[in-house]
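All protein chains of the complex are present and in place, except for one that has been dropped.
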Amino acid sequence: MADMAHLHGNTYFRVFLALCGLTVLSVVADLLSLADRRIIVAIVLAVATAKALCVMLYFMHLKFESGWKYVLLAPTIVLALALPLSLLPDVGMHYYPQDTRQSREFARLQADGDSGHHSSEPTNSH
Amino acid sequence: MSATITPPAVSIPPGDEMHAVHHQPGWIRRYIFSTDHKVIGIQFLFTTLLMLMVGGALALGVRWQLAWPWERMPILGDMLFRTDGGQITPEAYTMLFTMHATVMIFLVVIPILAGAFGNFLIPLQIGAEDMAFPTLNMLSYWFMWPAIGCFMLSFAYDGGPAAGWTIYPVLAVLPQAAPGSGFAQTLWLFGLTFVGFSSMFGSINYMTTIINMRAPGMTLFRMPMTIWGMFITAILQAFALPVLTAAGFMMLADRMLGTTFFIPGGLVVNNAPATVGGGQPLMWQHLFWFYSHPAVYIMLLPAMGMVSDMLACMSRKPLFGYKPMIFSMATIAGLGFIVWGHHMFTSGMNPIVGMTFMVSTILIALPSAIKTFNWIGTMWGGKLQFNTVLLNCAAFVSMFITGGLSGIFMAAVPVDVYIHDTYFIVAHFHYILFGSTLFGIFAAIHFWFPKMFGRMMSDRLGQIHFFITFAAFNCTFFPMHLLGIGGMPRRYADPYHFPYLEHLLPLNQFMTYAAIVMGFAQFILLFNFGWSIFFGKKCGRNPWNSNGLEWQAPSPPPHGNFDVQPVVYHGPYEYSSPVSGENDFLPQTEYMPRRPDQSQGH
Amino acid sequence: MARFWSIYFMSWAALAVALCLAAPSLGWWFPDTGEAMSSIGRRIDGLFYIILWITSIVFVGTQIALGYVLWKGAVKPAHEKATYSHGNHTLEVIWTVIPGIVLLFIAIYQMDVWAAFRMRNYAPGEIEAIAEVTARQFEWRIRYPAPGKPLMPMPQPDDVYTVNDLRIPVGRPVSISLRSGDVQHSFFVPVLRIKQDALPGTVIPVWFDALQPGSYDLVCAELCGWGHYKMKARVLATSEELFQKWKQEAVLLQADDGIVSTNPQENSAGDQAQTSNP
Partner (left out) sequence: MGLPIPNSKLGMWLFLGTEIMFFSAFIGSYIISRNGSPGWPTDPHVTHINVWLGGLNTFVLIVSSYFVVVAHEKMLVSNFKEARKFIAFTLLLGLVFLGIKSVEYAGKFEHEIIPGKIPETPTEAMFATASRLQRVVDRELAAIFPGSPAADRRTELGNRIASAGNETATTDPKDAPPAGKAATVAQLKALSRLNEAASSLENHVRFGLAMSVTPEQLIEYRSSPTPGQFPAITLADVNSFVESLKKDVDLSPILGNFHPAVPILYGNLFASNYFLMTGFHALHVIIGLIMFLVILAMGSKLAFRHAVVVENVGLYWHFVDLVWIFLFPLIYII
């Protein structure tokens, strides 16, 4: 606990302000309606990671902990990232074609796409 | 570290004095809702031995159907299937193997290793008074009972859950898919969730205890292999189990709240209206095996650790390659997280991913091989004590070799395409889970029984039990390899109406006879266990002349375990050390003079 | 007693090896003749035997080593102390590297078969599917396109249907579109060494070939409910001509409105295809 003695309310408040600013940033990124959604995705995920780091480093005092934090968190985070990544080739991208109601409906929408039936496409009009 | 510690001037007082700071709680707090790790461990042991009988009985039901299909099953059939005239129906058969696996995995093997031996041994072997969170520890035992309740209650609904222990969707998600996919399956999932909570409490407790509560001088590389096994198991459990719990919640939501995580759209199951869907059944398989493959190691690593300890003690020889053993265990755990896909080679997964899983699966054979060689190296040149403990440990090694080698067939994807879901798989995992783990558990029961109850188990009965079990086990499970090569699929209520499987009937009957013998042989163990609690030969603190810290405590250890805080000076495997003089053992609490030629193990 | 136990351990391993050696002659080996009837199956078998040889050697070696140390322990004089050794670095390296090389060999050696089976040869779409096999509780429904037409994803009016009876031409790779109508099943033809799960919501192309005409058992290998064990079907491999002929007749038979045909050959040819290939 002595490690945290040099943490002042000031630091916490600055972190808090940074978190608020980052939140606003991600909302703004959404409202900007950029042409390429991938950029928005990248921005908001980067913002989320930055916020998470702020919370973990300062609010959760990880900055001031000793080496055990790496032993505990590194495998956890690797696993947490690896889980969706390893499921991606199978569930996220289909090696074998899907044949369900939804996939047929999507194919129909794609075929109708030229005539302007974008009922479930992103419109970015909000 | 050891250089800074000087030998203590204390001697262990004789007798069973209580530790001064621990007052004895009342009877209920002491034996029922106890927070004492030893009582909880013994509670787990009794519960799991009871469940072992239940699981064994279910297995005999499965074996009966395979040997004499559609015939009235005496005793068990009359009890369970009275309405069908004691005959096992196909629905009942699916229930039997589902519940056999469920009981054996979730209520026997995992809790007996982590719950019973983990609880009993961890504080004793690291020199702590108790677990880090005794109340949480108690909860982890008492969360077992709602789980047992849910599992047992599920028998009452439509003949029990019948989607296999892997509960693959869509079969397990849609109630109309099978008679057993109704409320019984929901109860089963609740049971799984409770088991999950129990294991999670346990694993957090074990990790905290092992990290933070070791006795002075007990460095990480002086811990017995049992502790290493338990530690790595706890890590596996802590990081893999939440995924299964999450997936279990998703499936429960699919069943009860109308969500569609695992249900594709447009399926017409049993003439019911087409499913709404949108989800993917393959996702369940991934999430399930993400836990359940590490679970295989959760069911094995503690036994590996305990066998390493017992083999060293019974060979009166230091463990061969202590650090390689630890590293190989850690490698198994690490690789264990990235091999789950080998359960899914035929499931329609991306073949490129299958290739990756194949390589990691083959790699995991390597640390297993290293461990085997080290165990044989431990026995080599040892002064073997041919008692029940050593015999069971040697059986562990022998069966682990067999089970490990048959695993190579499954790791090779093309071969797995043929033997997947055949009896070859059944043979393989019974060689690991029964042959290895259960023989390890038998050994551990005989080895630590004196510490638990202050009395010895009968070695003669133990050897008779081993003799019968070992022979009957191999007669039951070795021919299963041949059934698998013959192309006999798993989970068939009646394989013999396929002409190409007809000739396997006599072989199956032989295996069933062996299984019945094996089942009844367990009564010898239970008798020996029960009888010895009350009438066994009394023993002192260290009947096996073992080095571990647990043997420095009185037998049975009082509340608070040690009469003096033990201080550790060296590793647990200093058997037959030249510095130990007349004795061939050197307890961890005894100072060991350093010799210039010594390089490891202190 | 100690000697008895070490012999006990050695004898189980000896019995296991003996059983494996005797098993093929006792008929407890691969189904039917013991030989795979598809080209990919033969490669799988070859791989199986290589792994069998390697594992047998390791099995015998380690069990002998185990028996040996037990025997040595059993005959050790009572006054002798155990060897004091914490391990041997060189030995550790040896028994890490050698199995490592062997395992690596197995890994690399079998990649090619897997690639041939699922990735490279006749990858999905490369050969035309001859039929769509839909597994459901508890039967296999098979839909063939009309003669001369390709298989369409959706059912066509002139499609030919059979239940539990998949007919394929012999001697050339054929492909089926595997689907499931309800829960997960698995398309398993033991003699052809083919197994593929039918995953609900997915169409999985499976290719295989039959080297000889014959009737091969088709079973379900993934638990699909209480009747899992009775999803009994067959894969009937016939010559190309008989296959085409059967399809022609099946179309006519299916279009038949119940009025007895005047052409006797029309009704009998279907059985002919069946009987000419036992």
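First chain written, first letter: the chains are A, B and C, and each begins at residue 1.
As a working rule, a contact is a pair of C-beta atoms (placed from the backbone, for glycine too) under 8 Å apart; a residue touches a chain by one contact, two chains touch by 3 or more.
Everything quoted here is computed from the prediction, not taken from an experiment.
**Student:** Name every displayed chain that the left-out chain is in contact with.
**Tutor:** Across all of the complex, the chain we cannot see touches A, B.
**Student:** Of the residues B:Arg63, B:His100, B:Arg214 or B:Lys371, which one touches the chain left out of the display?
**Tutor:** From the options B:Arg63, B:His100, B:Arg214 or B:Lys371, the contact with the absent chain belongs to B:Arg214.
**Student:** Among B:Gly160, B:Gly277, B:Gly381 or B:Gly440, exactly one should touch the missing chain; which is it?
**Tutor:** Selected residue, touching the omitted chain: B:Gly277.
**Student:** Taking the full complex into account, what residues of subunit A touch the chain not shown?
**Tutor:** The list for subunit A reads 1, 4-5, 7, 9, 12-13, 15-16, 19-20, 23-24, 26-27, 29-31, 37, 40-41, 44-45, 47-48, 51-52, 55-56, 58-61, 65-66, 68, 72-73, 76-77, 79-81, 83-84, 87-88, 91-94, 101-103, 105-106, 109, 119-123, 125-126.
**Student:** Can you name the residues of subunit B that touch the chain not displayed here?
**Tutor:** Output for subunit B: 132-133, 136, 200, 203-205, 207-208, 211-219, 238-243, 245-247, 249-250, 253-254, 257-261, 265, 276-280, 283, 287.
Rule of thumb we're sticking to: only the chains that are shown with their structure count from here on.
**Student:** If you average the Cα atoms of subunit B and of subunit C to get two centres, how far apart are those centres in Å?
**Tutor:** 31
**Student:** Counting in whole Å, what is the centre-to-centre distance of subunit A and subunit B, each centre being its mean C-alpha position?
**Tutor:** Measuring from centre to centre gives 38 Å for this pair.
**Student:** Pull out every residue in subunit A that's touching 2 or more other chains.
**Tutor:** Residue numbers touching two or more other chains: 96, 98, 100.
**Student:** Which residue numbers or ranges of subunit C touch two or more of the other chains?
**Tutor:** Each of 199, 201-202, 204 in subunit C touches at least two other chains.
**Student:** Residues of subunit A touching subunit C in their complex?
**Tutor:** 94, 96-100, 103
**Student:** In their complex, what parts of subunit A are in touch with subunit B?
**Tutor:** Subunit A reaches subunit B through residues 75-76, 79, 82-83, 86-87, 89-91, 93, 95-96, 98, 100-102.
**Student:** Subunit A touches which residues of subunit B in the complex?
**Tutor:** Residues 239, 243, 264-266, 274, 277-278, 280, 282-283, 286-287, 290, 337-338, 341, 348-353.
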